[in-house]
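I'd like to ask some things about the structure below.
Removed from the display is one protein chain of the complex; every other protein chain stays in position.
By written order: A and B. Residues from 1 in each chain.
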Amino acid sequence: MNGWGIIQGLGVTLKHFLKTYLEDIRKGKGRYFTEEGVRERSASSVTGVFTVQYPEEKLILPEEFRYLPFLVYDELPDQERKIRCTSCGICAKVCPPQCIWIKRAIDPDTGRPKPTPAEFYIDVDICMNCGFCAEYCPFDAIKMDHDYEIASFDRKAEHVYSMEKLLKSASYYEEIRPKNFAREEAARLEKEAKTS
Amino acid sequence: MSVEKPVVSLADLCSRYEGLLVPDERQGFEGYLISPDHLISFCRSLRDDVGYDYLSSVTGVDNFPAEQMEVVYHFYRTTGGPSFNLKLQVSRHNPVVPSLVPLYPGADFQEREAWDLLGIRFEGHPDLRRIMMWEGFEGFPLRKDWREPFFEDEAKPFKSRWPDGQVIRSEDQNPYKNNVRYPNDFDPEQWTPVGDDALYKGMLNLSQNIQSEFKTDQIVVNLGPQHPSTHGVFRMVVVLEGETVLSLKPVMGYLHRNHEKIGERNTFLQNMPFTDRLDYISSMSNNFGYALAVEKLMGIRPPERAEYIRVMMAELTRFLNHIFSIGFLLNDLGAFFTPALYAIEERELILDVFEAVSGSRMMCNYFRFGGVARDLPDGVLEKIKELVNDRLPRKLEEFERYLTKNDLVRIRCEGVGVLSPEEAIALSAAGPILRASGVPYDVRRADPYSIYDRFDFDVAYGLHGDIYDRYLVRVEEMRQSLRILKQVVRDIPEGPIMSGKPQYQARVPPGEAYGRVEGPKGELGFYVVSNGKPNPWRYHVRAPSFINLTSLATMAKNQKIADVVAILGSIDIVLGEVDR
Partner (left out) sequence: MMDEDRLSREEFSIPVELQRQVAIATLDKIYNWSRRNSLWPMMFGLACCAIEMIGAAAGRYDFSRFGTEVMRPSPRQADVMIVSGTVTKKMIPTIVRLYNQMGEPKYVIAMGACASGGGPFKEGYNVVPGVDRFVPVDVYIPGCPPTPQALLYGLIALQKKIDTESIKTARWYKKEPSVPIPIPVLGPDLIDPRDLSAIKERSQKKSQEEPEAATGDEEGIVHVS
């Protein structure tokens, strides 16, 4: 009693307070606004200032980070885009809040369905970012994006993402998820080698 | 707690009720059926003679189109062991069941919930009002023939999504262009809201019986639903005399998100990300409980490595939940934000691990039936090792130096909000609340699941049942979690993380299962009934935060109003789980 516990507790806060300055002095300038500095301040050994100065610096996202889904297209040599989606509908079926709408393309000549989507919508005001669509897509056609800077002023106009807004290139996918991309490419090449 | 030898065995009791107690012989079901007339006398013997003193969960089931409602009870012994399941079947037209509140006061809120959502009337319940919805709401939403305004189809996946999906907002399909439906011939101008008269009336009647030496006025104070200390949209109605609490009633439902109704439309797998949003601070534990329940039905077990990963995630979750809750308990005591800031720093580091493993900080959605979603990415195990072996023990020690002996914390917490062991058991309290009252009941020990029987750890428990003991129990549990984690990271084997191929359509045979885990807040149970279809027929969550609130009134009685906030903080509720 006699307040000794309080004094001990205050000692802890004082130590925290001093460390914020001592660490900055010790580590010097590279501690802020560099990727290394951010990495260091989010490591488990961090002491001192813990704040990431968003938007000047951003936390380094892990590869598996998921936000909203996007559709992947492969870039063909002559500026053409090959949409990977075959409109099999698994993502729409597995989606827990049912926020995906797919319209399968119809071949105008035969009237039969074509393995590509004519329209593809995701209502991001329903999407729960669970990642099931990406996880169960057998064609690696839908993936989870890393982009979280998507606040808007008008949801009715902007929050139902159409296919045009959802499509992103495979090279973008490779950029945000290099390891997954490499693994899937290897599996695809292996499969192709087997079938040919 | 009394650990006297049961007077009769369960078999004796069952044979005494022969003919009245019928084994449930539906395929995949277990337990006994009893008629409503004998429920009370049987349960009295069950509690007093056989020692099943803990009523874990009360679930209503609508067996539509059969003209039948069912109430399922899960009883446990606080000395450990498996459950005893008891079921009642009553007519669907006028479902009346005797209330178990006189025997097991912990049934209070759960029976109110079954009344609110399914319309099962519990005769003898002292305060049978709606609990999630408001008085005056039309219909019983969990009944199978009740359809929500945005009803689209009986079960997911909805057919309108593929192959000819035209995006239509549900609002545009509803005649009122909104998420509402009204009875025929409804005239809104004639409607007078029912309001909270019944609630206040019951409380004031109660308090008038109390004699006081001084003539003081009794006043009713509403704390919440928007109040900085109620941890979300929770409301407490308090009758005060001076500063002393005469009676207290929790009012909830402000975050009732229809988890169970949506859950019964979902496929089994689709429920997994929804469980994240129950107790949104500890999503991994929720995943764990649900995965266990469905795996029980499917009869599968995850491979070794997946079991280790699961335990690792569950214990990390326990650590982050407890440190977060202690931080906010201190907030409630008036230590504005500094302890919480320190706590959140550790939490963020653990969330980094979750983000790397599962992709999301809070809504992990990481468990699958028969394993986990993906293996640990490179470098994550090393990070967990650093945390478990170095950072977290160090910080926990610092936290203790900071708070445990702090005189102000002790003055505010010691002897406040006391719950005796008998009361704790009777009120079906769970988790740190139950253990702080001196009942060393931990599902990981009492009824081991997954691979918890392999690890060395102690069950933390308190002696006084006050706020301070709850704090100490949480600190000790964090220490024990670290102890388990150290064993996990040491022993984790290589190997597959999924038994069988990942499937988006789980095949679940008909039957029922009750999967329970020791979540950070207490016993988290999932009662799942399957009828062989892709969607669960009944999906019920035994939410520890919800049932722990039953004991709030007992703890707060005759305390000062300022302490009520601290008592609520010590229960550690999360509204997503309370209201579901």
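The rule we apply is simple: a residue touches a chain if its C-beta (ideal position, glycine included) is under 8 Å from a C-beta of that chain, and two chains touch if they have at least 3 such contacts.
These numbers come from a predicted model, not from an experiment.
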| item | value |
| --- | --- |
| Displayed chains contacted by the hidden chain, counting the whole assembly | A, B |
| Contacting the left-out chain in the complete assembly, out of B:Asn258, B:Asn389, B:Ser499 or B:Asn531 | B:Asn258 |
| Selected from B:Ile344, B:Cys364 or B:Leu549 as touching the chain missing from the view | B:Ile344 |
| Omitted-chain contact residue, chosen from B:Ala66, B:Val180 or B:Leu463 | B:Val180 |
| Listed residues A:Tyr67, A:Tyr136 or A:Tyr173, member touching the removed chain | A:Tyr67 |
| Residues from chain A at the interface with the omitted partner, ascending | 50-55, 58-59, 67-68, 96-99, 123-129, 148-155, 159 |
| Where the unshown chain meets chain B, residue by residue | 132-134, 136-138, 141, 148-152, 170-171, 173-189, 191, 193, 225-228, 232-233, 253-258, 261-262, 265, 273-274, 277, 280-281, 340-341, 344-345, 348, 361-363, 575-576 |
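The working rule: only the chains that are shown with their structure count from here on.
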| item | value |
| --- | --- |
| Rounded Å distance, chain A centre to chain B centre (Cα mean) | 31 |
| Interfacial residue positions of chain A with respect to chain B in the complex | 1-6, 8-9, 11-13, 16, 42, 44-46, 50, 61-66, 87, 89-90, 92-96, 98, 100-104, 113, 119, 121, 123, 128-132, 135-136, 144, 160, 179 |
| Residue ranges of chain B touching chain A (in the complex, touch as defined) | 152, 156-158, 160-167, 169, 266-267, 269-274, 276-277, 338, 342, 345, 348-349, 352, 355-360, 363, 365, 373-374, 377-378, 383, 386-387, 390-391, 398, 401-410, 502, 504 |
